[in-house]
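One protein chain is absent from this view; the other protein chains keep their places.
Chain lettering (A and B) follows the sequence in which the chains are written, and residue indices restart at 1 in each chain.
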Amino acid sequence: MSKPRVAIFDFACCEGCQLQIVNLEEEIIDLIGVVDVVEWREAMSEQSHEYDIAIIEGSITRPEDEHRLQIIRSRAKVLIALGACAAIGGVNKMKNNFDFNEVKRCVYGKDAEMPHLATTTTRAVHEVVPVDFTIPGCPINGEEFARVVRELLLGKTPTIPDYPVCVECKAKENVCRYEYGEICLGPIIRAGCGAPCPTAGWRCFGCRGFVDNPNVDAAKEVMEKYKLTVDDLKQKMVLFNSK
Amino acid sequence: MSVNTVSKDQFKQFVAALIASEPSVVGVQAKGDRFVFDDLKSADALRLDYDVSILSPRKYVMPQKETLLKFEVGGDCQSVQDGKPLILLGVHPYDMAAINQMDELFSQDEYDTHYMCRRRQITIIACDVVSPSKNVFASSMGTATVQHGYDMLLTDVGESIIVEVRTDKGRVLMNHMPAARPASEDDLAKRSAVWEKNQHVLNKHVLECKPSYLPKLLEKNYDHPVWEEKARLCYSCGSCNQVCPTCYCFDVQDVVNWDMKTGSRVRVWDGCLLENFATVAGDHNFRKNRSSRFRHRLYRKGKYVPGKIGGQIACVGCGRCITACTADIANPVNVYNQLMERTDIG
Partner (left out) sequence: MCECCTQEKKDIYLPELATITKRRMLNGTELYMHLQLDSGLEMEYTPGQFVEVSLAGIGEAPISISSTPTQKGLELVIRNVGTLTRAIHKLDVGAKLGIRGPYGSTYPVEQAKGKDLVFVCGGIGLVPQRSFIRYVLDNRADYGKVTVLLGTKCYDMRLFREEIAMWMERKDMCVMETIDEAHDCWDGNVGVVTTLIPKIENELPNSLVMVCGPPVMYKFVLMSLAEADVPQGNIFVNLERRMKCGVGKCGHCQINQHYVCQDGPVFRYSDLADVPEAI
């Protein structure tokens, strides 16, 4: 059987998730042993229109991005959304909370009106084209990426956890951030990351997006218990989980 | 088998000797302002005065991830028994009680070689509680002290430590404690006093009935409003399952290596509070509501598992779930007492 051809594309993103793939180090050799990478701007100069699996990093923020993404979708048998920007819009969606002209002026100053900086409502990849699999996170968890690729090649349907980060955080024997009076998004955010932020002493920022059925009502009510407010909670959700 | 007394200095030398000569020693030690079981690198790191560990020593008898089989993809499988000799130092009585239950559950009916093989290679040095944790209620559950399961039991009686040796595995370890002398009447009296005290002080939450009454209490309260009242705030995050010393539900997954030809079948911790725990093929979820999952945990602890292990209640009163629950709904004592309020004890 010939190796599946993989192409990696980036849209509005920091390319940090692709960097996580590069960071797989020895495993990257294993990876290219089982797939044929035909396009990957960050790591090689070749380009190709022929691929089986398209991996998309980044969110869709400009009118012309939508067209490019649709072409990729039409060429790929399988399309994977890679990282928070592609999966849920991520940090880029913060823009949607503001007036776009104001945002452009703030970010680009006098260059704001240059044509390639035209901006539109930020969308996650699945809000533009159908997505087959999602590997969320800012950045992605390299181990999860590796597992999803292997499962895909085996013909399995890769799944990612649909339970909150707390599961993995407790497994790491962290003390709940709420015990320190901090708002942590862990109880409503999808696990799979291995809870690196709470393990390093931070709160969960919510980069993997909500679980399918988050108990948001509970989250609101629980704020009071810790002498916090719903506004505090909402503020924390803006970073990765703006609409 | 025998009860001895050592000074605290002599005990420290014993721990140092264990670390120096035994293949693997795990002991309780500080992690920030809390405690965890971890590889013990020095006798000084051991903290037998701990209140409670974040996770119970379950993580050593039933690891979070454990290989059951190795296989060739699409082909044959071989058993893997990857347990290794290990000394677990500082297991509190309630956690010992939990391990005793797991031993029974994994050996009854279908004998689980993976669990039992690992378990038999573990030597448990239990220790009586010195500092009660903020949420412990072991006194209510009859697990403030423990009578069996350990190889050695330590009781801190102030200036010295009483060392009870229970098994051959424990007796062998006494070779590392040459200064031990047989415990005197006075030593034994002091130890009894510690036990007597712990029967009462490990009780930050007071269960208003005997634990043996719980199966009957639950039988009468399946449709009690408390399940919905509490579960309304449940995140279904499974924190209560993760930290529980008696939870042993697991998932089984196949992990394939990069060669795409070999791999292993592993079991990993699972939790009945998680949304999809009872989902079957075709996506039908038999415990879809938060309240039915919330209720299931407390029924398992108070009725279902006891039915499998001769009535022993599968909540040992460690209080970890109370601490771990962000929404503050997991406290079994609160729930059981609330049921008591509205139940006629016939």
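Going forward, a residue touches a chain if its C-beta (ideal position, glycine included) is under 8 Å from a C-beta of that chain, and two chains touch if they have at least 3 such contacts.
Please read these numbers as outputs of a predicted model, since none were measured by experiment.
Participant: Could you tell me which shown chains are touched by the chain that is not displayed?
Facilitator: In the entire complex, chains touched by the missing one are A, B.
Participant: Looking at B:Pro245, B:Gly263, B:Gly319 or B:Pro332, which residue reaches the missing chain?
Facilitator: Of the listed residues, the one touching the omitted chain is B:Gly263.
Participant: Among B:Phe137, B:Phe277 or B:Phe294, exactly one should touch the missing chain; which is it?
Facilitator: Final answer for the missing-chain contact: B:Phe277.
Participant: Of B:Arg58, B:Lys303 or B:Arg320, which sits in contact with the chain we cannot see?
Facilitator: Within the whole complex, the residue contacting the unshown chain is B:Lys303.
Participant: Which one touches the absent chain: B:Ser79, B:Ser131, B:Ser192 or B:Ser212?
Facilitator: Checking each option in B:Ser79, B:Ser131, B:Ser192 or B:Ser212, the one touching the absent chain turns out to be B:Ser79.
Participant: Spell out the interface residues on chain A facing the chain that's missing from view.
Facilitator: Touching the chain left out of view, chain A contributes residues 154-157.
Participant: Kindly note down the residues of chain B that lie in touch with the hidden chain.
Facilitator: 68-69, 71-79, 81, 83, 105-106, 109-114, 116-117, 120-121, 219, 222, 248-254, 256, 263, 265, 267, 270, 272, 277-282, 284, 286-287, 292, 296, 299-300, 303-304, 307
The criterion applied here is as follows: only the chains that are shown with their structure count from here on.
Participant: Could you please state the distance in Å, as a whole number, between where the Cα atoms of chain A are centred and where those of chain B are centred?
Facilitator: So the centre of chain A lies 37 Å away from the centre of chain B.
Participant: For a test of understanding, state which residues of chain A touch chain B in their complex under the given definition.
Facilitator: By the definition above, chain A touches chain B via 27, 30-31, 33-34, 146-147, 150-151, 153-154, 162-164, 166-167, 170-171, 173-176, 178-179, 186-188, 211-215, 217-219, 221-222, 225.
Participant: So in the complex, the part of chain B that touches chain A is made up of which residues?
Facilitator: So the residues of chain B touching chain A come out as 31-34, 36, 54-55, 64, 73, 232-239, 242-243, 255-256, 258-260, 269, 271, 274-276, 290, 323-324, 326-328.
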